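Right, one structure below, let's go through it.
Heads up, one of the protein chains got dropped from this complex, but the rest are sitting where they should.
After this line comes subunit A, so read on.
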């Protein structure tokens, strides 16, 4: 097997604040290869963004502390690199786009300036060349009249166009891996689909690796190759998209799938996952999902489930993973 582009191993991150220590990541492991899209799924607060920020090296430290783990990019551990080396990786090796493009773009600079800045500062391009390239990039993300709009300010763009501009900016240095943190959550449903299509298309065209963070299972099915499901700072299930939808291997994934609206169940009430996400300052003992798990049994509150290998790279952190997956 060829080496993955990015390999996160047993990542632990905690936030030390006045209210105590929040153990936000408790052993996250996932990997992405070139040309592959990994969807990271999970409820709000499960640590999807923190994982991404740790990979990018844009975590606020303090209050965040990385207490354990490795992040290998092209085989080299990023966490042991110097600040300058890490900065070189950002944008060039790994780029990131954010949920709210309006606040993520600088309001006082034109969209063109913010794209050109990458090319000029990082690549030493001349002003004229950078402008030309910025227009090309805006064109690639299908912004109509790119030449005219390159000198517009972010607030002059519509929500969808702004996210497109953000994508164009992230592509400026031809990254090998793109992390998209809920890139469509802030948008209208129709625009959401367009942006997802664009991302999928660009990913294919450039043979990039992509990490797509979302809590929307519906988005995932079309775009992703594999899925990592996060719960309380751990990956609880990891599977091929098709496999996961066919037969979830973890009760939490099962609940997520059941909470998804389906055409054949029209009219029926949607099932939601009962209970609240766990408090990260006081994570439940044993399997952290046990207070909400419909299948919990006596071992669950006391024993931390090991990673169960379900074959074909599929894993689940549940005592009865085999049973769960066989049922589906």
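Just so it is clear, a residue touches a chain if its C-beta (ideal position, glycine included) is under 8 Å from a C-beta of that chain, and two chains touch if they have at least 3 such contacts; residues count from 1.
One rule holds for everything that comes next: contacts and distances are computed from a predicted model.
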Protein name, per the UniProt record, of whichever chain is missing from view ("Oligopeptide transport system permease protein", "Sarcosine oxidase subunit gamma", "histidine kinase" or "Phenylacetate--CoA ligase family protein"): "Oligopeptide transport system permease protein"
Candidate in contact with the missing chain, chosen from A:90, A:142 or A:295: A:90
Of A:9, A:100 or A:225, the residue in touch with the unshown chain: A:100
Omitted-chain contact residue, chosen from A:28, A:56 or A:167: A:56
Residues of subunit A (touch criterion as defined above) contacting the omitted chain: 56, 58, 60, 87-92, 95-96, 98, 100, 103-110, 117-118, 121-122, 153, 155, 169, 173
